[in-house]
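A single protein chain has been omitted; all remaining protein chains appear in their positions.
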Amino acid sequence: MLSALAHVEAMETLEVVHQTEFRHRRLSGRPLVIIPLTMAGEAGAPLAAMVGTAKRDMTLLVVPQPRNRDQRFTFAAELGQIVMRYIDSYRQDRRGDGERSHYSDAPQILVPNHGGIKALADLGRMCRFRSASGPYAVPDVVPEFGMWLTFLVDTSEQAGTSMLMPVTAMLSEHWATGQSTLEDQNLASLMAWIAPPDGLSVEQALADAENPDICPPAGPATSPEFDNRHLAPAIQRFDAAHTLGDPHDLATAQAELRDLVAEQVKPTWRMMWTAISLLRSVPEAPRTAKRFERDCVSFTSYSDYRDAGGFPQRKRDTAIGAAQRLSRLERALADFEADMAFDDPFVLADRRSAGEAFAGTVEESVPGRMVTTAKNRRVPRPYVTLRTDDPVRLAAGTKLISPSMPAGHKAVIASVHPDGDTTLVTVEVTGGMGRSRTPNPGTVPEPGQRLAYLPDPGWRPTPVFPASDHTPWTHSPGPDEPDTDSAVPEDAAAEEWGHED
Amino acid sequence: MSDPLDALEKSISTLRRAIRDASAAGDTERASELRAQLRRAERAWDALLDADEPAPAPPRPAPEAAPAARGAQLPAREHVHRALMLLGTPAAPKLIVGVHEAFFPGELSASKLSSLRRDEERSYRSSPGARPYYLPPALAHDLLTPVRALVTISTWTLEQRIIGPHSPRVDFLTGAIRIAEAVHTAAQSAGNGPSPEALRLLWRFAVNIPDAMPKSASGHESALDPEQVIEAARAELDVHADADRAVRAEASRRARKSLSDDQQLFGAPSQGVTYLRARA
Partner (left out) sequence: MKAPVDDRLAALRGSAKRRPYNARSLAALENNPRCTLRALLDASGSDKAAIAEHAGYPSPFGQSAFAFARGNAFEAMVKDNGCAELLRVLRETLKLTLPEVAYLDLNDVGGDGSNETRRDRTAEVLLQAAQGTGDGTLFDHPMLYLEVGGQEAFLEPDLVAFRIDGRFYIVEIKSFPIIDGQADPAQVRSATTQACAYVIALRALLEEAGIGPEAVSDTVVLVAPKDFTNRPTAAFVDARKQVSALTRQLARLERISDLVDLLPEGLTFDLDIDKDDKRPRRPAEELAEALEQVPATYRPDCLNHCEMAYYCRARARAEASLDVLGPAVREQLGGIDTVTMALGLARGQLTPTADQSDMAAALRHAARLRAELTGEVGGAA
């Protein structure tokens, strides 16, 4: 409700409105920006990529004829080398001992939008099963790059991870605009709201953002107008020069293509770095560091798996694998949402306004209440009653955590009673009181104290799955099973890629 | 961030807006002039970056030029004739080019083929029989009108040149057998064996015929067995042959009765054309 209101306010004032206090995503000191462009109408036909770790350090890779399979894999190898060099630079400094040691830092790849992630996912899928030997061999780096891309894309689906992110998602998490989610995925439109160019109103900047002459699309698709008017003729000239075999003409055609593509991608490149510096100006949320440590662990584990020569990720999860994955993603999302609410009063308020959390003043406290556990032990279980203005929608029995209490504090809702315009919530404090029979000082809320509670994401039991699949989800137990729907080997078929007329 | 870079970025944005305005006003000349300016500005931006950075990746090496034309310089229609003779069935230009590249030297392009087809009827009508053969289109079994997508040889029987509902499949299977035979012959001969193009062509046919592919999982072209392809294609051909032959025979009887000699080659007048003539 609060964030809905933020969007409404932004619409009224034509200015962005903060909807978080913090940036909840880690921003690497040296992110690798990739802007992938693809050719319309073909999956996995890369057209170009601009890539680099600083605004001034960029490489533009262009596929002159995206329908040509060899050129595609040449491109994949070149991009793969750059990305692997970047990833490898994080596989150096290891902390901790033995099994539990992990790299102290992890890579971060930033793309403009979700489409950029999809393009990398396709590229990863295209590359990871290629072979460096045999018929249709590709350079060594291609399958390696494909497996790493797939790993990164997989992590990006998990809430709270930071190794591969669309910048639009990072921006719109913090800033609420007066436009729709759909339009927020357009980097230029989003930036028009957050930081319109000097001398332009948000309105003017928005109009510019949707004009491909001023702001070419951030990819992966290029504008149809550009395709038809500029790119198609340039590719044709390249093909003609290629057929005739004149090295001078070929070089000219290639240079022309590069210039054309550069014109399309550079505005986005510059905008990406402006967006990154804007994001840097937002303070990082406290719990981000802890989540990043989990990134480092998962990065290390995949890195070790690669070092051990592991198999590429399977094409499709097994049924159990898929269920585990879904459960893991749900859990990560719940954890991340709780983390954000814990760290960030804006997010907490948003959840309060939806009745998913509450804050109020303690009216009554029974700190001395004791109960006997099943094991016949007497333990303190104080009752605390709060009065809140929030529209509480949590039921008795919900386990709670509190950002206002010392770490480890746990409680469970005993009862919820509406009282006029307000609500009385009684909670039973169940944890964080120390080991003795009387709670440690300061661990039980006292009358007059203001505090907030939100559901503990950790309360759900971890689902148990049949143990038939012991291998981690990223790891395929063996070479992929042959395709059931056709006996046609894919690499042989891939030969027949392009158009013949 | 260095100031010249900022300044340049600003002027790039300004240029882009000016291009938008020029295009909106329909001033293409101005727009392309501005585009040239924009390109110069972008180059300057690159140059500024390069001033203290290593140069971006060098342009990729030029892919190898296509191999020079090889083999005898036969006229294009001779190439087509030869490919069609190998196939023994009406065929689309794409397949004709494919067969040519797989088994014969010399250049033959699809575009050359389409201009060639236009010439055939004209040449026939100006002096019928002046050439030993013509390359007319196939005929539709029902209306006996030309099926322009398929090329045949005038010396073939009417039955061979008529297309019934089963004929596309029958011709495909027949073609598969002929290609497999040619591959087999090449493999037996003293030369270099079948070309990679020939194997690929055969593979493209074989994957679409039940039981024509070797059972082993590898399935690359080299693993193909032409005899197995022939056997599989014959097996399916047996299923369709009678139905196809009946339609073709009936249609050619009709054609002989109702069509003039040149119509038996180039087809009954197209309905669209009659319609237009009737109105003119």
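First chain written, first letter: the chains are A and B, and each begins at residue 1.
By our rule, a residue touches a chain if its C-beta (ideal position, glycine included) is under 8 Å from a C-beta of that chain, and two chains touch if they have at least 3 such contacts.
Only a predicted model underlies this, so the values are computations on that prediction, with no experimental measurement involved.
Partners of the chain left out, restricted to shown chains and counted across the full complex, are A, B.
Within the set B:45, B:156 or B:172, the residue that contacts the chain not displayed is B:172.
Checked against the full complex, the candidates A:91, A:242, A:352 or A:381 give a single residue touching the omitted chain, namely A:352. Within the complete assembly, residues 1-2, 4-9, 11-12, 21, 39-44, 122, 125-126, 178-183, 210, 212, 221-225, 227-228, 231-232, 315-316, 345-346, 349, 352-353, 389-391, 485-486, 488, 490, 493-494, 496-501 of chain A touch the chain that is not shown. Hidden from this view is one chain, which touches chain B at 92, 94-95, 140, 143, 145-147, 165-172, 175, 205, 207-208, 210, 236, 239-240, 243, 268, 270-273, 275.
By our rule, only the chains that are shown with their structure count from here on.
Chain centres here are Cα averages; for chain A and chain B they lie 45 Å apart.
The residues of chain B lying in touch with chain A in their complex are 1, 9-10, 12-13, 16-17, 19-20, 23, 38-39, 42-43, 45-46, 49, 52-53, 56-57, 59-60, 62-63, 65-66, 94, 110, 200, 203-204, 207, 213, 217-221. Of all residues in chain A, only 55-61, 64, 68, 70-71, 74, 78, 135, 197-198, 208, 211, 213-215, 242-245, 247, 250-251, 254-255, 258-259, 262-263, 266-267, 270, 482, 487-489, 492, 495-496, 500-501 touch chain B in the complex they form.
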